[in-house]
Each structure stands twice: as structure tokens, then as C-alpha cells.
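Removed from the display is one protein chain of the complex; every other protein chain stays in position.
Presenting chain A:
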Amino acid sequence: MTRNFATWPIILLLTVLSLPLFIMYLFLLVDTFSNTPPGSLLPNEFTLEHWRFLIDPTITGDIWKPTLTTFLFAASMMVIVVSVSATAGYALSRLALPFRRFVLSGIMVMHAFPSVTLIIGVFLVLQFAGLYNSLIGVILVKASLMLPFGIWIMKGFYDAVPWEIEMAGVQDGASRFTVWRRIILPQVKPGLLSLALFAFIDGWSEYMLPRILAPSSDFEVLSMYLNTVSDPNSSTYNFNIFKSVGLFYTLPVLALFVLFQNRLMNIFGGGTKG
């Protein structure tokens, strides 16, 4: 490969710009495994005591139950978002629906709304349906707020599948549903996978909706748990434990990003196959 400009100035610039972030994350990691004497910048001992919350529920309360709840929350949201987007995106891309343009622009507008502005309406609906203060209610709200994004993305992926492939399937004697399931769906698999990841990560990091829509319920997600740990008035307040819990909370997201980063970028490619 020939280079027509030197790369080192760019690398240098990027390094300088990202250094503050990098140092912050480094100290976050270092602090969870060490103690630093007051007034000093550098740690003086290695310890695992800040990670004891994993096995000792007396320090900050049991962490595994919120972890499981968060996992359930994120996973069910992922299932809803993926299944609805996969079908709705296909319908909007391929079927001659009445009011198709209207629905499409409606989805676009909904995507533009910040979820906070809808919160009062959502609250009323949940209250009316008897789902206020329940995990199911929060999952439904969170999933439906993500649907416009998901449907729009999936429509883009379906649009990129050649029309002839679908017609060939119909010509071969398969019903529209069989064609969708056996021929079209495999073509949009990259889109489905990245959408699933996005939905999972989005659900995993959600804080506000459970907080507002289920304030007094008996379930707790990790973000709320983290908030309790960080309360400076609590007797258990310990900055390094807070950091450790925070790191624990971020780990699955980091792992997913590392494992699937190529797939995640795929979603912004407009549905071309990677």
C-alpha cells in the first residue's frame, strides 16, 4: 500500500486528544484493585477488598439479584425489539400497505422524540393498564421507545435485498411467509444481530425508566443499585467500592463491544452486507 501522507501526526493528535479519557479509565481500573493513601496520586497496595461485594451481600446488598433482573430486562427488551422490527420492517419495505408513507413518516417523527417528553403520557397509560410499578410495564415502554429506530433500521436492510430473490422464491412455489422466513430473513441477519446487540446494551444501561415508572417496586436493576451504592449519606459509602460496582456493571457492555464491534458498525452502513 502506498501512502500519500504521513500517518504519525494524526496518531499523535488522536493520542493527545484521547489521553484524558484513557487516564480516567485507567485510574478507574487501578483504583478498584488498590488503595491510595490520602494526598497521594499513586496507589501503595494491591487489594481485592473492593470486589468483596460480589460474594458478601452485607457490604452493599446482594448484587446478583439486580444483575439477573437487569439481564432479564435487557434480554426481553431485545426479543421484543428484534421480533417486532423484523416483521414490521419487512411489511414497510415490501408489502403494499395502506397509509405506508404516513406510517413511515410517523415512525420517523417518533424516533425524533426524546423519551422524557413522553413520560407523562406513558405514566398514564401504564397506570390505566395496571402495569405501573411492574417490570413488564417498564420492559414494554423501553422496547416500544426503541421500536422506531429498530423498524427504520430493519426497513433499510430489507430494502437492500434484491427484489428478484423474493420473486424467485414466489416463482419456486413458496408462500410469502415461507419466502420471508427461508430466503429474506437470512439476508438481513447482520442487521438483526446488530439490532439485537444495540437493544441489549440499551436495555442494560437503562436507568431513568425503571426509576420513574417503577419507583417503589421490589425489583431493582443494576443502574438503580449503583445509584444506591453511590449515595454519600449511606453508611456503606466507599468510593472504591462504587468504582468496582460501576466497572462490574460496564463489563458485559465492554465485552459485547469488543466481540461484535464490526457488526455494530454494520448498522450504520445502511444495510449493505459486511
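By our rule, a contact is a pair of C-beta atoms (placed from the backbone, for glycine too) under 8 Å apart; a residue touches a chain by one contact, two chains touch by 3 or more; residues count from 1.
Please note the rule applied: contacts and distances are computed from a predicted model.
J.: Look at the options "Heme exporter protein C", "Inositol-phosphate transport system ATP-binding protein", "NAD-dependent formate dehydrogenase, delta subunit" or "Antiholin-like protein LrgB" and return the one that UniProt uses as the protein name of the missing chain.
T.: Protein name of the absent chain (UniProt record): "Inositol-phosphate transport system ATP-binding protein".
J.: With the full complex in mind, choose from A:T178, A:N227 or A:Q261 the residue touching the hidden chain.
T.: Answer from the full complex: A:T178 touches the omitted chain.
J.: Which listed residue, A:M167, A:M208 or A:L251, touches the chain dropped from view?
T.: That would be A:M167, which touches the missing chain.
J.: Which is it among A:S144, A:Q187 or A:T228 that touches the chain not included here?
T.: A:Q187
J.: Could you list which residues of chain A touch the chain missing from the display?
T.: Residues touching the hidden chain, for chain A, are 162, 164-165, 167-175, 178, 182-183, 186-187.
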